[in-house]
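Take a look at this one; I'll ask things after.
With one protein chain held back, the other chains of the complex are shown just where they sit.
Labels for the chains are A, B and C, by order of writing; each one numbers its residues from 1.
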Amino acid sequence: MSDHEPMAGDSVLPERQSELSQEYRERLLLAQRTDAEINAAVLQPMMETGPKFWITVAILVAIILWGLYAWGYMIYWGMGTAGINNPVYWGLFIATFIFWVGISHAGTMISAVLRIFKADWRRPITRGAEAMTAFALLMAGLYPFIHLGRVWKFYWMLPYPNNRFMWPNFQSPLMWDMVAIFTYLIGSSLYLYLALIPDLAMARDHSVGWRYKLYRTFALGWRGTEGEWHKLHRALNIFSVIIIPVFLSVHSIVAWDFAVTIQPRWHSSILAPYFIMGAVYSGLAALATILVIVRKSMRLQEFLRREHFDALGKLVMVAGLGWIYFWFAGFIVEWYGNDPVIRELIHDEITGKLAPLFWLQMTANVLPVIFLTFHKIRTNLKWLLGLTLLINVGMYTERVLIVVGNLQRNYLPFDWGTYKPTWVEISIVAMTFAGFILLYTLFSRIVPYVPVWEIKEGRLRYSLRRIGRLLVPTAAEID
Amino acid sequence: MEDTMNLMGLFHDGNETAQVIDSLYELGMVDRQIIVMTGVPYPERSLGRHVEWLRLPNIVLAGALVGFILGLFLAVITPHLYRLDIGGHPTVGFPPAAVITFVFTMMAAIVSTFVGVLWEMNFPEFSPKYYDNRVTDGYLAVLVEHDPSEESLVRKIFEAHGCDFIQRPERRPL
Amino acid sequence: MVGKEISRRTFFKVAAGAAAASGLSPQVRRIALEPFVRPPEEELPGRATWFASTCRQCPAGCGIIVRVINGRARKIEGNPNHPLNRGKLCARGQSGLQVLYNPDRLHNAVRQSGGRGSRIFSPIPWDEALNELSATLQSLRDPQALAVLAGQPSDHLYTILASFLEGVGAPPAVIFDLHSALDGRADYASMSSRWFGERQLPIYDLAHAQVVFSFGANLLETWMSPVAQSAAYGQMRQGSLGGRGVFVQFEPRLSATGASADEWIPIPPGSEGIIALALGRIIVEENLGRAGKHNGHAHLYRNVSVADAAQASGFSVEELRRLAHLFAEADRPLAIPGGQLTGHTNSAQAMDAVMALNVIMRRLGRSGGVFMPQPVPAERFTSPAPTSNLDEVLDLVERMRSGDVEIFMFHGANPIYELPAWVGFKEALEEVPLVISFNPFVDETAVQADLILPDHTYLEGWGYQVVSPSIDRPVVSGQQPVTQPLHDTRSTVDILLSLANRLGGTVARDLPWNDEVGFLEESSAQLHDNSISIYDARTPAGFWSLWRQHGGWWSKREIKREPEAVGMPKEAMTVPAATFQGDEATYPFHLMPYSSLTLSDGRGANQPWLQETPDPMTTARWNTWIEINPESARSLAVRDNDMVNVTSAFGSLQAAVVVYPGIRPDTVAIPIGQGHSDYGRFAAMRGANVMDLLTPSPEDQNGKFTFGATRVRIEKIGQMKPLARLEDLDGEGRESIR
Partner (left out) sequence: MAKAVRASAEQKLEENNRRWGMVIDLDRCTGCQACVVACHAENNVPVVGEHEATRGHSMHWIRIERYWEGEYPNVKARFMPVLCQHCGEAPCEPVCPVFATYHTPEGLNAQVYNRCIGTRFCGAACPYKVRAFNWFRPDFPEPLDQQLNPDVSVRQRGIIEKCSFCVQRIRRVELDAAASGREVEDGEVQPACVQSCPPSALIFGDLNDPESEASQFSRSRRAFRLLDFLGTDPAVVYLKGGETNV
């Protein structure tokens, strides 16, 4: 905008005023609605499922069934049907696993962190974010199984007294991984569910048939008494506090899967914070992508407004800067150290076989950060959609580079390898993407996508106040 | 049942509701007799009610402690119960044990928060209760359990504060 | 806990009982059993018995012991008592089990009922087959119309076969196999008889040599007796003598042997003799070494010009002088000709030139020098199977082509695959009315046979072999069945004996034995009561049992003879320049076929272990490749895995490129062994047969197999064929990243 044109000051002001007030007008629009209208606006799109919806579901189910076939094929014939090989023991499976764990991070980040900091703009997007966490984790949780050579023996990793007289090795990062992911999945699911109870009660009061039965069951008899609200609030606050260290530990542990080996480039202490930053970055970007799509498909324009995307865009940008920082912090040390093996790996990544992937990663992760500094781009949903998608392409590439790039090059050049995924891996990866979308789509049709009670609470707690020529929102957060 | 009656008033304004509650207190009612149901969480004390003390933090702490012990047990004790000679290498290390113990602590804390809050709310509870669907449409419902003799007084208080609907509530399954 | 143990123990008992009951059923199927990391003491999966026998995967004749459990051979190891290999065994020897258990073996005698080449076989009873065979033999108008080709026959088969053919009045068998041909065994025998007056192969005392100059002999891979030579090499390197031997390899392509050498001298193909002469000239001229004056040998090098040799070989005179000094100033120098050298038109003269180096340095009969083997002290073992020269093979082909052959029988040979395509064996075979194969496999030649009467594989059959080239003492390697024959196959010797019996007459008188075991027992008895025997028994029967127990017979002490250079050349030696087929402009590259370390001459191609084992130099597996110098590859614009057309004046083939730093820019090399059209699932339709490229030289008609005398050109096709290499190409063969 034209801050740098002091001469034009007066003429610009009304324009800015009108533009700014547009956001407030959007807000006012909601403020003028009655609770019943809000309920209806949220519930209406849930109940209406047109042919488009069913076609989408059918396609997704088809992809999932194909992916399941591919998985069965791989289990039956052996892992060799996938492109993983000696020495690239881990391939797309593990890369996608990290990707999903990463995606899952934004949900908690938005919901818990912003709840603690009482950021008001979180309200309409928390549920979408939490659902994203839960479903992304569900998909991530599939990969340890997919990736097992003998998946039918997966329970050997569980600590229970058994006739094998074997106890799992808790020194193995995979055990930490399993426990941490399970914890995070439980935590995020319960967190999602707890905040959902009042809205389920609302849905119960406005539905009939199977939906009524469903909502009634899961509303657990919620009436909205003061005591219930009070306890819910306390529980959510406690949850927010507990889940943050869990979310930090989960991705750290995923990073330690790599960092505890003595593989060059993996064996690094920056890997854990780097993974976390990347996870937040990709997760926030994915959240923005999803919100743009859901907003359109479920006509939630009133709830998911430009101010939210603006704020989210800023967060994505900040996370992106953080990612760049951590990447560089790791890179410069490796580069300066000039260890021959790492030098070779870096060379291979930047100028060698992996260069296309590397430059895709850098472009897709750095460019959006620059673009997102502009308010106009942040609030332009098409741009936002494109940029956040790009970020996730970049972050996925980064996961592939970390896993594959560092496995196909190691200390002895004789043992280097190359990796090309086969249809099996691609189908299975596609299956989890389709599975995520399907779960999310179904979720959004079954459960109020927007946390109605939180919006109403927010509406209750802010008012507009006139300061000079501006209408300024003021919020009351007295707990 | 015979000696008390229930009356429910639906209000659309929080201030009025707070005043209704004040008036009911003046009438000599106690907290137990008044239940306020809202579709929106009103900040505590905004309706002039006292806040009850919660056991939830203690439950969470207890849960976390159990988780800590469980984690410690799994990471440190069980390798000694299921002894395996791994060539003289230690089967337990501090950092892995720390990770496992931490995560188990967190897991137990999370689960105990959830279970604890449900416990505190007496959930799940599907038996018939006094309720009105309009609560989720933005009305504040004040449910008063009173002596039959007080019914007119309560009605008066409700009407005086712009009560939208006054009714004898029915128990309905939730 | 108790229940668990009992049930497990019971399981093993049941398993053992079932094994005993079924006898022949496989003990281990695809069941994951309890690993043997720390089993309970009682659990031993059967007791192993070891049987001593002889490896027949190449002509060397190493002693093996075979681990047999529950009647099934499980593992082959070197016979620790055998003087030749002292318990060691090469990759091919280890793989013998896959000959025995090959899934593509013939299960019984078959007739190719769909006509030759149809690959439709119908089983026939052995009696019927033998009746037919003896009837046909009897009806033969002229016994000369019976022709036999044998490849690497064991000595007992050769002896019986020779008697049989003599008895029926047929011409002697042609003995030819590609492996021996690439070793240059026939050339060697001629050289031996020229120099030392006998056709025995000389023995090189590699273990005690101080400087070894090998002219083309890949003595650590396939040449002659690689296990014995490798063992000697190990001793030469870090042996008890303290000093470390120096090894110099002269060859156009760096072989695995060359890789083990201290120096690789990339000489032009066919220039081995020229260089050897030049070295000799320098030694004589400068009177090098401590072996005394060289005056007596000066006449040999009268016509040699070091400068000309330097020019012809592309090395400087200084370099040749350095090598001559290195050789002559050592205490125990040794020069070995062989292998690639014998594939050139000047091989006879080149071998002489190399052998002369040993002579002028007085290495005959000295430690670390050249010896002649002591013959086995029994008449039966003094005439081991010879190796025919190529002219005999060509003569056979000519006879077949002109219709003079009515019955053609072959054993152990696969001439259609092994002989160069120009020989036209397949076409000649079409003129023969009855073709009989004794091979246990349906190979390329057997596909053109009417009748296949499969012999046992060597692990199921009997035999003996006089080890040649020998080691420090006379050795007869005994071969005995280590397991019951897997299928309804029959020993070819037994077939010959029963045929002789049916035919009657002289042949029946010459071959009086009921079966081969009788013959072998009688043969062994000839060594009974011999004073140098490693063991002895009171009776011949006891001796025969010790024979089998030891896996043959050998002397208890070292007996090496000093060769007498009776044929020392009187005239000045000359080595003509090798000639090559195909003009240099059209065919710019020398083609160097070499026998694969794993597949040798192709007979290993049906053994998956050998197919899967990487070539040591290229780490490629399962296919055919062509090795090209990086510089040549650049000029041809080809890279690794590019498919190229290799064309000679005679034929062409396609192969994947291996850019190979260890080869001369004017030479390309292709391993022998792949390119089978038949020979079972593991061999067939894989790669190309380099024998299809060889172009005949005039010398071939004189019996020299000039497998190194072909020139080729190379054209890029534009396709890629990723070779199954163990090594990653991105690693560029570097040792470390540093």
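Heads up, the rule we're going with is that contacts are C-beta pairs under 8 Å (C-beta built on N, C-alpha and C of every residue); 3 or more make two chains touch, one makes a residue touch a chain.
Just so we're clear, the structure is a prediction, and the values are computed from it rather than from any experiment.
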item: Partners of the unshown chain among those that are drawn; value: A, B, C
item: Among C:Gly403, C:Gly518, C:Pro630 or C:Pro698, the residue in touch with the chain that has been omitted; value: C:Pro630
item: Absent-chain interface as seen on subunit C, which is shown; value: 5, 26-42, 45-46, 69-70, 72-78, 85, 87-95, 97-98, 100-103, 220-221, 226-227, 230-231, 233-234, 237-238, 242-244, 254, 256-257, 259-260, 262, 264, 266, 486, 597-598, 608-614, 616-617, 619, 621-623, 629-631, 661-665, 681, 686, 722-724, 726-727, 732-735
item: Missing-partner contacts on subunit B, residue numbers; value: 84-89
item: In subunit A, positions touching the absent partner; value: 77-80, 83-90, 147-151, 153-154, 156-157, 164, 166, 168-169, 171-175, 178, 257, 260-263, 407, 410-412, 414-415, 417-418
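One rule holds for everything that comes next: only the chains that are shown with their structure count from here on.
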item: Centre-to-centre distance between subunit C and subunit A (centres being mean Cα positions), rounded to whole Å; value: 66
item: Rounded Å distance between subunit B and subunit C, as computed from the means of their C-alpha atoms; value: 89
item: Mean-CA-position distance for subunit B and subunit A (Å); value: 30
item: Partner subunit B, residues of subunit A touching it in the complex; value: 34-36, 39, 159, 165-167, 169-172, 175-176, 179-180, 182-183, 186-187, 190, 194, 198, 201-202, 204-206, 216, 219-235, 238-239, 242-243, 245-246, 249, 253, 453, 456-457, 459-461, 476, 478-479
item: List of subunit A residues in touch with subunit C within their complex; value: 163, 340-341, 343-344, 348, 352-353, 409, 411-418
item: Contacting residues of subunit C [partner subunit A, same complex]; value: 4, 727-728, 730-738
